[in-house]
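The following block contains the structure, expressed as C-alpha coordinates.
A single protein chain has been removed from this complex, and every other one stays in its place.
Entry: subunit A
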(Lines give C-alpha, C1' and ligand atoms only; values in the text may rest on other atoms or scores of the structure.)
Protein backbone atom coordinates (compact mmCIF):
# COMPACT_ATOMS: atom_id res chain seq x y z
CA UNK A 1 0.00 0.00 0.00
CA UNK A 2 2.74 2.36 1.02
CA UNK A 3 4.55 1.96 -2.21
CA UNK A 4 1.33 2.36 -4.16
CA UNK A 5 0.47 5.55 -2.30
CA UNK A 6 3.89 6.94 -2.88
CA UNK A 7 3.78 6.21 -6.59
CA UNK A 8 0.41 7.96 -6.77
CA UNK A 9 1.83 11.02 -5.08
CA UNK A 10 4.83 10.96 -7.37
CA UNK A 11 2.57 10.71 -10.37
CA UNK A 12 0.44 13.65 -9.34
CA UNK A 13 3.61 15.57 -8.58
CA UNK A 14 4.92 14.81 -12.04
CA UNK A 15 1.68 15.94 -13.61
CA UNK A 16 1.85 19.26 -11.86
CA UNK A 17 5.40 19.71 -12.98
CA UNK A 18 4.45 18.99 -16.54
CA UNK A 19 1.52 21.36 -16.43
CA UNK A 20 3.02 24.29 -14.60
CA UNK A 21 5.60 25.37 -17.21
CA UNK A 22 2.85 25.75 -19.78
CA UNK A 23 0.12 27.12 -17.55
CA UNK A 24 2.03 29.96 -15.94
CA UNK A 25 5.70 30.32 -16.83
CA UNK A 26 7.84 33.21 -15.63
CA UNK A 27 7.71 35.84 -18.42
CA UNK A 28 11.45 36.47 -18.04
CA UNK A 29 13.08 33.02 -17.93
CA UNK A 30 10.07 31.24 -19.50
CA UNK A 31 10.58 28.41 -17.03
CA UNK A 32 8.27 27.41 -14.18
CA UNK A 33 8.19 30.14 -11.56
CA UNK A 34 10.65 29.68 -8.67
CA UNK A 35 10.01 31.68 -5.49
CA UNK A 36 6.98 33.46 -6.90
CA UNK A 37 7.04 37.23 -6.58
CA UNK A 38 4.48 39.91 -7.49
CA UNK A 39 4.87 43.52 -8.42
CA UNK A 40 2.82 45.65 -6.03
CA UNK A 41 0.75 47.69 -8.52
CA UNK A 42 -0.03 45.47 -11.52
CA UNK A 43 0.28 42.09 -9.73
CA UNK A 44 2.19 40.47 -12.58
CA UNK A 45 4.23 37.57 -11.25
CA UNK A 46 7.77 36.40 -11.93
CA UNK A 47 10.53 34.34 -10.33
CA UNK A 48 11.87 36.43 -7.46
CA UNK A 49 15.41 36.21 -8.83
CA UNK A 50 14.37 37.07 -12.40
CA UNK A 51 12.52 40.26 -11.48
CA UNK A 52 15.27 41.25 -9.04
CA UNK A 53 17.94 40.86 -11.71
CA UNK A 54 15.88 42.98 -14.09
CA UNK A 55 15.42 45.67 -11.42
CA UNK A 56 19.18 45.68 -10.93
CA UNK A 57 19.78 46.05 -14.67
CA UNK A 58 17.36 48.98 -14.86
CA UNK A 59 18.61 50.67 -11.69
CA UNK A 60 22.24 50.48 -12.74
CA UNK A 61 21.42 52.70 -15.73
CA UNK A 62 20.23 55.68 -13.69
CA UNK A 63 21.65 57.56 -10.74
CA UNK A 64 20.34 57.94 -8.09
CA UNK A 65 18.52 54.65 -7.89
CA UNK A 66 14.94 54.97 -9.13
CA UNK A 67 12.11 54.43 -6.66
CA UNK A 68 9.96 52.58 -9.18
CA UNK A 69 10.36 50.10 -12.00
CA UNK A 70 8.18 49.53 -15.04
CA UNK A 71 6.62 46.10 -15.27
CA UNK A 72 8.26 44.13 -18.12
CA UNK A 73 4.79 43.02 -19.22
CA UNK A 74 2.50 46.05 -18.91
CA UNK A 75 4.90 48.98 -18.23
CA UNK A 76 2.96 49.96 -15.11
CA UNK A 77 5.08 51.73 -12.48
CA UNK A 78 5.71 49.55 -9.45
CA UNK A 79 7.39 50.43 -6.18
CA UNK A 80 8.04 47.08 -4.55
CA UNK A 81 8.21 43.35 -5.10
CA UNK A 82 6.12 41.13 -2.87
CA UNK A 83 7.50 37.67 -2.25
CA UNK A 84 7.88 34.86 0.25
CA UNK A 85 4.22 34.95 1.23
CA UNK A 86 2.85 32.28 3.43
CA UNK A 87 -0.78 32.55 4.51
CA UNK A 88 -0.95 35.88 6.32
CA UNK A 89 2.66 37.01 6.04
CA UNK A 90 4.79 38.20 3.14
CA UNK A 91 8.01 40.04 2.49
CA UNK A 92 8.29 43.26 0.57
CA UNK A 93 11.33 44.45 -1.30
CA UNK A 94 11.32 48.14 -2.26
CA UNK A 95 12.89 49.06 -5.58
CA UNK A 96 15.21 51.74 -4.17
CA UNK A 97 16.51 49.60 -1.31
CA UNK A 98 18.29 47.18 -3.60
CA UNK A 99 21.87 46.16 -3.18
CA UNK A 100 22.26 47.60 0.31
CA UNK A 101 24.31 44.49 0.98
CA UNK A 102 26.81 45.51 -1.69
CA UNK A 103 29.74 47.20 0.04
CA UNK A 104 32.56 49.21 -1.53
CA UNK A 105 34.61 46.02 -1.55
CA UNK A 106 31.89 44.30 -3.55
CA UNK A 107 31.90 47.11 -6.08
CA UNK A 108 35.68 47.05 -6.29
CA UNK A 109 35.65 43.31 -6.88
CA UNK A 110 33.04 43.47 -9.60
CA UNK A 111 35.25 46.07 -11.32
CA UNK A 112 38.19 43.69 -11.00
CA UNK A 113 36.28 41.09 -12.99
CA UNK A 114 36.20 43.42 -15.96
CA UNK A 115 39.93 44.23 -15.89
CA UNK A 116 42.97 42.15 -16.77
CA UNK A 117 44.76 40.31 -13.96
CA UNK A 118 48.18 41.34 -15.25
CA UNK A 119 51.07 39.80 -13.35
CA UNK A 120 49.15 38.84 -10.22
CA UNK A 121 49.86 35.20 -11.00
CA UNK A 122 53.58 35.83 -10.41
CA UNK A 123 52.95 38.00 -7.37
CA UNK A 124 51.02 35.26 -5.58
CA UNK A 125 53.37 32.59 -6.92
CA UNK A 126 50.69 30.38 -8.42
CA UNK A 127 53.27 27.95 -9.81
CA UNK A 128 54.63 27.26 -6.35
CA UNK A 129 51.09 26.71 -5.08
CA UNK A 130 50.63 23.84 -7.50
CA UNK A 131 54.17 22.47 -7.25
CA UNK A 132 54.27 22.26 -3.46
CA UNK A 133 50.71 20.93 -3.33
CA UNK A 134 49.66 23.82 -1.12
CA UNK A 135 46.12 23.30 -2.31
CA UNK A 136 45.83 20.44 0.18
CA UNK A 137 45.75 22.92 3.07
CA UNK A 138 42.35 24.21 4.08
CA UNK A 139 41.80 27.96 3.76
CA UNK A 140 39.99 29.65 6.64
CA UNK A 141 38.87 32.65 4.67
CA UNK A 142 37.62 30.75 1.65
CA UNK A 143 33.98 30.72 2.68
CA UNK A 144 33.74 34.47 3.30
CA UNK A 145 35.73 35.25 0.19
CA UNK A 146 33.48 33.07 -1.97
CA UNK A 147 30.38 34.70 -0.52
CA UNK A 148 31.62 38.17 -1.35
CA UNK A 149 32.74 37.25 -4.88
CA UNK A 150 29.47 35.54 -5.70
CA UNK A 151 27.42 38.41 -4.29
CA UNK A 152 29.41 40.83 -6.42
CA UNK A 153 28.99 38.65 -9.51
CA UNK A 154 25.33 37.73 -9.18
CA UNK A 155 24.09 40.89 -7.39
CA UNK A 156 22.12 38.62 -5.13
CA UNK A 157 22.34 38.72 -1.39
CA UNK A 158 21.68 35.10 -0.60
CA UNK A 159 24.37 33.06 -2.34
CA UNK A 160 24.83 30.53 0.46
CA UNK A 161 23.71 27.62 -1.72
CA UNK A 162 26.27 28.42 -4.40
CA UNK A 163 29.01 28.93 -1.79
CA UNK A 164 28.30 25.53 -0.27
CA UNK A 165 28.25 23.94 -3.70
CA UNK A 166 31.64 25.35 -4.61
CA UNK A 167 33.20 24.66 -1.20
CA UNK A 168 31.93 21.10 -1.61
CA UNK A 169 33.60 20.80 -5.01
CA UNK A 170 36.87 22.10 -3.57
CA UNK A 171 36.67 19.54 -0.76
CA UNK A 172 36.08 16.76 -3.27
CA UNK A 173 39.11 17.98 -5.20
CA UNK A 174 41.29 18.01 -2.05
CA UNK A 175 40.22 14.52 -1.03
CA UNK A 176 40.93 13.16 -4.48
CA UNK A 177 44.39 14.72 -4.54
CA UNK A 178 45.28 13.45 -1.06
CA UNK A 179 44.91 9.91 -2.30
CA UNK A 180 46.50 10.31 -5.70
CA UNK A 181 50.16 11.19 -5.41
CA UNK A 182 51.97 12.63 -8.37
CA UNK A 183 49.02 13.34 -10.65
CA UNK A 184 50.13 15.43 -13.61
CA UNK A 185 47.16 17.57 -14.58
CA UNK A 186 46.15 18.68 -11.08
CA UNK A 187 45.52 22.25 -12.13
CA UNK A 188 43.36 21.20 -15.08
CA UNK A 189 41.34 18.92 -12.82
CA UNK A 190 40.81 21.78 -10.39
CA UNK A 191 39.71 24.17 -13.13
CA UNK A 192 37.30 21.75 -14.76
CA UNK A 193 35.77 20.64 -11.45
CA UNK A 194 35.19 24.16 -10.13
CA UNK A 195 34.05 25.49 -13.51
CA UNK A 196 31.45 22.78 -13.70
CA UNK A 197 30.16 23.68 -10.23
CA UNK A 198 30.07 27.43 -10.83
CA UNK A 199 28.93 27.69 -14.45
CA UNK A 200 25.18 27.24 -13.87
CA UNK A 201 25.24 30.32 -11.62
CA UNK A 202 27.69 32.72 -13.22
CA UNK A 203 27.78 31.49 -16.84
CA UNK A 204 30.21 33.55 -18.93
CA UNK A 205 32.23 34.77 -15.98
CA UNK A 206 33.08 31.27 -14.79
CA UNK A 207 36.55 31.12 -16.31
CA UNK A 208 37.63 34.37 -14.73
CA UNK A 209 36.07 33.42 -11.42
CA UNK A 210 38.04 30.17 -11.26
CA UNK A 211 41.13 32.17 -12.15
CA UNK A 212 40.48 34.53 -9.23
CA UNK A 213 39.80 31.62 -6.89
CA UNK A 214 43.15 30.13 -7.88
CA UNK A 215 44.85 33.46 -7.15
CA UNK A 216 43.15 33.78 -3.76
CA UNK A 217 44.02 30.24 -2.69
CA UNK A 218 47.57 30.60 -3.93
CA UNK A 219 48.01 33.89 -2.06
CA UNK A 220 47.19 32.27 1.28
CA UNK A 221 46.23 35.76 2.47
CA UNK A 222 43.27 37.06 4.42
CA UNK A 223 40.59 38.80 2.38
CA UNK A 224 41.78 42.28 3.34
CA UNK A 225 45.42 41.50 2.62
CA UNK A 226 44.48 39.91 -0.71
CA UNK A 227 42.54 43.04 -1.69
CA UNK A 228 45.44 45.27 -0.71
CA UNK A 229 47.97 43.39 -2.81
CA UNK A 230 45.46 43.27 -5.64
CA UNK A 231 44.94 47.03 -5.52
CA UNK A 232 48.64 47.76 -5.37
CA UNK A 233 49.34 45.50 -8.28
CA UNK A 234 46.62 46.86 -10.51
CA UNK A 235 47.06 50.35 -9.04
CA UNK A 236 43.32 50.71 -9.23
CA UNK A 237 42.96 54.13 -7.64
CA UNK A 238 39.35 54.97 -6.86
CA UNK A 239 37.87 57.19 -9.55
CA UNK A 240 37.43 60.29 -7.37
CA UNK A 241 41.11 60.65 -6.65
CA UNK A 242 41.93 60.16 -10.30
CA UNK A 243 39.62 63.01 -11.21
CA UNK A 244 41.09 65.16 -8.43
CA UNK A 245 44.59 64.59 -9.71
CA UNK A 246 43.56 65.19 -13.28
CA UNK A 247 42.21 68.63 -12.42
CA UNK A 248 45.46 69.56 -10.66
CA UNK A 249 47.91 68.17 -13.15
CA UNK A 250 47.28 70.50 -16.08
CA UNK A 251 48.70 73.39 -14.01
CA UNK A 252 51.90 71.52 -13.37
CA UNK A 253 52.11 70.50 -16.98
CA UNK A 254 51.65 74.03 -18.23
CA UNK A 255 54.43 75.29 -16.00
CA UNK A 256 56.70 72.56 -17.19
CA UNK A 257 55.96 73.27 -20.81
CA UNK A 258 56.69 76.98 -20.35
CA UNK A 259 59.90 76.08 -18.66
CA UNK A 260 60.83 73.71 -21.47
CA UNK A 261 60.10 76.32 -24.13
CA UNK A 262 62.28 78.88 -22.36
CA UNK A 263 65.21 76.57 -22.09
CA UNK A 264 65.03 75.68 -25.74
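Just so it is clear, a contact is a pair of C-beta atoms (placed from the backbone, for glycine too) under 8 Å apart; a residue touches a chain by one contact, two chains touch by 3 or more; residues count from 1.
We adopt the following convention: contacts and distances are computed from a predicted model.
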item	value
Candidate names "Pyruvate dehydrogenase E1 component subunit beta", "Large ribosomal subunit protein mL42", "E2 ubiquitin-conjugating enzyme" or "General transcription and DNA repair factor IIH subunit TFB4"; UniProt protein name, chain not shown	"E2 ubiquitin-conjugating enzyme"
Per the touch definition above, residue among A:28, A:76 or A:191 touching the missing chain	A:28
Contacts of subunit A with the absent chain, listed as residue ranges	27-30, 50, 53-54, 57, 70, 72-73, 75, 203-204
